[in-house]
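This view holds just a subset of the chains, kept in their places.
Chain naming follows the written order as A and B, and within any one chain the residues start at number 1.
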Amino acid sequence: MFKATIQDISVVKDSLDAISSLITEGTFKITSNGLSLVAMDPASVAMVIFNILPSAFLEYECSEESEMTINLPNFVSVLKRARANDKLKLELTESKLKINMEGDFKRSFAIPLIDTPHGSQKVPELSFKSKVELFANVLKDGIKDASMVSDCVVFEASPESFIIKSFGDLSETKLELTKDSPSLLSIESQETSKAKYSIDYLEKMLKGVKPTDKLLLNFSTDYPIKIDCNKIDKYQLSFILAPRVDTE
Amino acid sequence: MFKATIQDISVVKDSLDAISSLITEGTFKITSNGLSLVAMDPASVAMVIFNILPSAFLEYECSEESEMTINLPNFVSVLKRARANDKLKLELTESKLKINMEGDFKRSFAIPLIDTPHGSQKVPELSFKSKVELFANVLKDGIKDASMVSDCVVFEASPESFIIKSFGDLSETKLELTKDSPSLLSIESQETSKAKYSIDYLEKMLKGVKPTDKLLLNFSTDYPIKIDCNKIDKYQLSFILAPRVDTE
């Protein structure tokens, strides 16, 4: 059986909120290493790899491995009901996930488990030519700029700089970080990588990150991007997104 | 004739705002004891009993009893236009309610009186088995929780505890206050009372209450609930709401 207590739900809630904008039904594997979720969005364009570490919890008890498939937006709605100082207890029963909140008074919620015929998703093996580490607010700014003129954005990494740009019918936007920009934490690029991604997906993925969060972008030319947004001792979270490739 | 001056409109405005979400045309009886309104909502599910006391006003002058039927949402719109330190003067003429606001400058508003063929509503005689006094924010939290899984909420009072709960297809929510909860101010219950009420109506009724307002709930099993939200020296306000009774 699985039981766990968490004091500060906010860290996990924001990530789950972003994930639930991509994926409705999610299957968590529950082991002594934490709760892990690997899932594709319905259009098979994006993948989520999420692992909440046991150290994110005050107490974490898992006697045997199990699976739990739940409606993620419903789960997030319940988590959003927690008051600031509530202690949350999760408990898995045969048919339900129970969530107890204890603060000034006691509240309890139950979410039904969903039968799932799907086997679990496999994480694809990917190797990337460019790795860019930067603050979330810069990435969000560049994407928001781009959204004014297009529904997709181009990322371009060279050994010297990282560029976020977009082209509309006649308009253009461009955000450039050079190696000496304080906003660019690190860049490793063996060659120039250039690829185009959906703004809509990126915005959903970045919904939960804070402006000062550090993100690692991994990509190559016309190749998927993997965005890592990890929180030490709390969770590992990666999003993989397929590129848009022009077929002209 | 009727004339009155009020310094701090905010107290009365929030109550009227809640009332106007249930009732469009309201008939006030104006006497030397204040302005009183007793009205049913159009679906005859809810009743409002509102009495603004003369002591809520700086000056209150009523030479003879009269009636005034006005469009409540319009009246509330005008009251919302008052600036923070405005002094409001109400004056009833033959065909209009005049509202003057005096602060840095003078403003005046006039709202037409409505002809009303209806006799006034009678307040039903009700006797209740359970009385629960609690802070408004706890009640609102329990109802908001419930709204995630259902359109109605169950109140259950026993001599020892008060419970707000709801059941969806498979999901559940429950908020429990025991006799020793600091959020439960008092409870009197001769037996276990349990009844179900519309969340939509409750939310409209509670729209104007502040988180720290004290509310008194009066109800019995499958019986109407009366919610008292009084403000000493300002007004008496009660809402009565019919229960939802399962007919299975």
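One rule holds in what follows: contacts are C-beta pairs under 8 Å (C-beta built on N, C-alpha and C of every residue); 3 or more make two chains touch, one makes a residue touch a chain.
Being a predicted model, the structure only gives us computed values, none of them experimental.
A single sequence accounts for all chains of the complex, and while 2 copies are shown, the assembly in the file contains 3.
Definition applied: only the chains that are shown with their structure count from here on.
In this assembly, the C-alpha centroid of subunit A lies 44 Å from the C-alpha centroid of subunit B.
For subunit A in complex with subunit B, the touching residues are 74, 77-78, 81, 83, 96, 104-112.
Listed in rising order, the residues of subunit B touching subunit A in the complex are 138, 141-142, 144-145, 148, 169-177, 181-183.
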